[in-house]
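Below: one structure, written as structure tokens.
The complex is shown incomplete by one protein chain, all other protein chains being positioned as in the whole.
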Amino acid sequence: MNALLELEHLDIAYRTPAGVRRVVHDVSFAVQPGEVVALVGESGSGKTTTSSAVLGLLPSGGRIESGAVRLSGIDLAGWNDRRLESVRGARIGYIPQDPVSSLNPVRPIGAQLADVFRIHRRGDRRAVRGRVLELLERVGLDDPALRAKQYPHELSGGMRQRVLIANAIALGPELVIADEPTSALDVTVQRRILDLIDELRREHGTAVLLVTHDLAVAAERAERVVVMQHGRIVEQGTTEAVLDAPAEEYTRRLLADAPGLAEHEFRHPRPPLYLRDADVAAAENPFALVASGLTKTYGLGRGREPFRAVDDVSFRVLRGTTHAIVGESGSGKTTTARIVSRFVAPDAGSVEVGGSEVTSLTGAAKREFRRRVQLVYQNPFASLDPRQTVAEIVAEPLRNFGVGDRRSRAAAAARLIDRVALPAHLATHRPAELSGGQRQRVAIARALALEPELVVLDEAVSALDVTVQARILELLEQLQGALGLSYLFISHDLAVVQRISHSVSVMRHGRIVESGPTEQVFRAPQHEYTRELLAAVPRRPAPTREVFA
Amino acid sequence: MSADIRTGLLLAWLVVAIVIAWAIVPWLFTGQDPISGVPAEKLQGPSLAHLFGTDAIGRDLFTRVVHGAVHSLSGAFVAVTVGLVAGTLLGVLAGSLGGVVDAAIMRLVDVLLAIPGLLLALSIIILLGFGTVNAAIAVGVGSIAAFARVSRSEVVRVRQSDYVEAAFGSGARLHSVLARHVLPNSLTAVVGLAALQFGTAILAISTLGFLGYGAPPPMPEWGLLIAEGRNYVATSWWLTVLPGLVVVVVVLSANRISQSLGRSR
Partner (left out) sequence: MAYLAHRTAQALIVLAIAFTATFVLLQALPGDAILIKFESPELGLSPEQIADIRASYGADVPPLQQFLHTVAGFVQGDFGYSVQYGTPVHELIGSALPDTLALAGLGFVTAVLLAVALAFLSTLAPFGWLRQALRSLPGLLVSVPVFWLGIVLIQVFSFQLRLVPVIGADPVQALILPVLTLAIPISAPLAQILARSIDEVQLAPFVAVVRAKGAGPARVLWRDVARNALLPAVTIAGVLVGELIGGAVVTETVFGRAGIGRLTEQAVANQDVPVLQAIVILAALVFVVVNLAVDLVYPVLDPRLKRKAVAA
């Protein structure tokens, strides 16, 4: 068997001031010519380090300690940069993760694309220019002559990723390494970009090493899957074998936690509330939140069209349920969340929480309103004060409202920390000592401190690894059941929304295009955009279909 | 490598500690008189008896450098205090109040920035008169702009952070958010800047001393020492080189310490 790329017992370590830290242990796998192999793992699994080592582009301090990286049988592991330069770009292409920061901001697109021809001395100036325009057209950019002259900031994220793909395939390499090529993109754009990579791959018979955290993407696109954890390979095999009959516990957990792969029941509101709770039954209003006609326009300065971020948005959240607002970037979902939590004032429309209008509140009344609605942020690294301890963070809302004395607040904080299933000893730690998932639990505990009626979760699980994400989703469900909380759940991730929400509104360009019970919207989408979104969600190809050739 | 860095930082602290000791208890380091010399021993090169040699009227240069530490250090201390207190106050006010106050304060800071540091110091000296304290105040006023800018931008940065919004979101009032979150998180950078300005102030004060606007002779202020040694450049190198090296080493140490403070934030 003549493998195109063969890693053999690869060990990689970083030399840091603190000593040698080994990050990749004994990694062996192969990529056959024309094959797509997915390297799957959560953050810290060593997947990106492994793929960088193939190109010899480890960050400073990183070094291949032992093992071989064979390209068509020749070991590149011991090569110096000068020798590797003849391989990079020519025989191995590279598609990076973040299209926004992966192009030089001060040089035009065309010049950057021409680089790869110049570096490897392919063709004269005019020939190169022709090839650049062809490439831009090939990756689906309209008006290539104009695009070539534009700077990266003048292109959208998806267009930039197309440029980077053009860049990777320019010299017809045998292998393309795609490092999370779509994780920074919207789901509909992601689909188109992955389709493009597929197409080009089939056209040229290029092999692809697809590095991804998303098992669903791997399941949809790859022929073989290599699962990594803590710098080691846990399991590898054909996509079918790994997904149908995972041999290892970690793979099984990954499969169960991946929201796009696992089968989940749709959630339905529990039996009518009056059967369970006399108080709630007594209230005439069954809605925790009623938003109607919300509108918010941002001026972009003189001479430019004002931007309507939220346009006549109305929705309702039934008490004790989760309502999701789902949409791609720029859909206005976050602005809506911020209007509801009173960090942004709407130009028009009203928000009623528990039957009382809250958009007009100011001063002391607005502060009092904070007890009733709490916001949990996307990035748990930014939403916790680095100088406070966990106990201080969790108790701060109580302190703000003068609830209890110092001792009773400490006791309350301890209860809250326990409530979100954090070990008690973390109370004295600072955020920097916690993992991302632990931090998000702290943020949730803080949000619960004042016993709010409604918790707004703004992409609250988006920054987390799937296994961590699954635990936080379970926690949220469990808290909802125990405390009767209502959630407004903002997310771009349809699979997560499907799993957590009772009802859903789909937003696009500031408007709600479709709304309804989650099961109905997902099973029988009415609006074309909803259908497009659903189709774009990466899923495992149906077994009957031929596995992606 | 890391050992090198740590040794470097340790050395820097050691230098600063020694110089502070020079300023507080100079007689522990030298038994000779900094003001009156022994004319017979004038202009001798460095030796065991006179580590840094002697000057034109036979005073021991090392003794003068040791006794001069108090002028440079207290001057730098006054200068940094003036800049730190006034600058940080202005910066924090501008950053936390915003609006008109911010605009007014920042225009004032722009003015302070627009006038070159030395000219600003000279203008203030012309106003206050010559002398160690006045020179120190003049240098301090020159650093107000730097402190104001750094503290304002830090306050603005922290104010925009999610955790400050979260604090408002959980019902905190402006004053408690400022005290609990904004100030503690923004002042670390100011502390780093203070250490850096300490070195800069030593340089500036010695420059004023050199030009003759600081401590009057026969005080052994470091800048003045070098100015006095200038007339003997051709014959007695140690009179200028050695006090200058002391200044360089002290400033270098202060900068090194400031770096470590800046990094730990």
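Each chain gets a letter, A and B, in the order it is written, and its residues are counted from 1.
One rule holds for everything that comes next: a contact is a pair of C-beta atoms (placed from the backbone, for glycine too) under 8 Å apart; a residue touches a chain by one contact, two chains touch by 3 or more.
What you see is a predicted model; the values in this text were computed from it and never measured.
Among A:96, A:144, A:259 or A:538, which one touches the chain that has been omitted from the display?
Touching the chain that is not displayed is residue A:96.
Taking the full complex into account, find the residue in B:18, B:38, B:89 or B:115 that is in contact with the omitted chain.
B:115
Would you mind spotting which of A:55, A:71 or A:185 touches the chain that isn't drawn?
Here the residue in touch with the unshown chain is A:55.
Given the full complex, what residues of subunit B touch the hidden partner chain?
Looking at subunit B, the ones touching the missing chain are residues 107-108, 110-111, 113-120, 122-127, 199, 203, 206-207, 210-213, 223, 226-227, 230, 233-234, 237, 240-241, 244, 247-248, 251-252, 255-256.
Mind pulling the subunit A residues that touch the left-out chain?
Its contact residues with the unshown chain are 55, 57, 81-82, 85-90, 92-94, 96-98, 101-107, 115-116, 119-120, 151, 153, 164, 167-168, 300-304.
Everything below uses one rule, namely that only the chains that are shown with their structure count from here on.
How big is the gap, in whole Å, between where the Cα atoms of subunit A centre and where those of subunit B centre?
48
Inside the complex, what are the residues of subunit B that reach subunit A?
Those in contact with subunit A are residues 1-2, 5, 161-163, 165-173, 176, 180-181, 184-185.
Subunit B touches which residues of subunit A in the complex?
Spelled out, the residues of subunit A in touch with subunit B are 17-18, 341, 343, 367-368, 370-371, 374-375, 377, 379, 382-388, 396-397, 400-401, 443, 446, 449-450.
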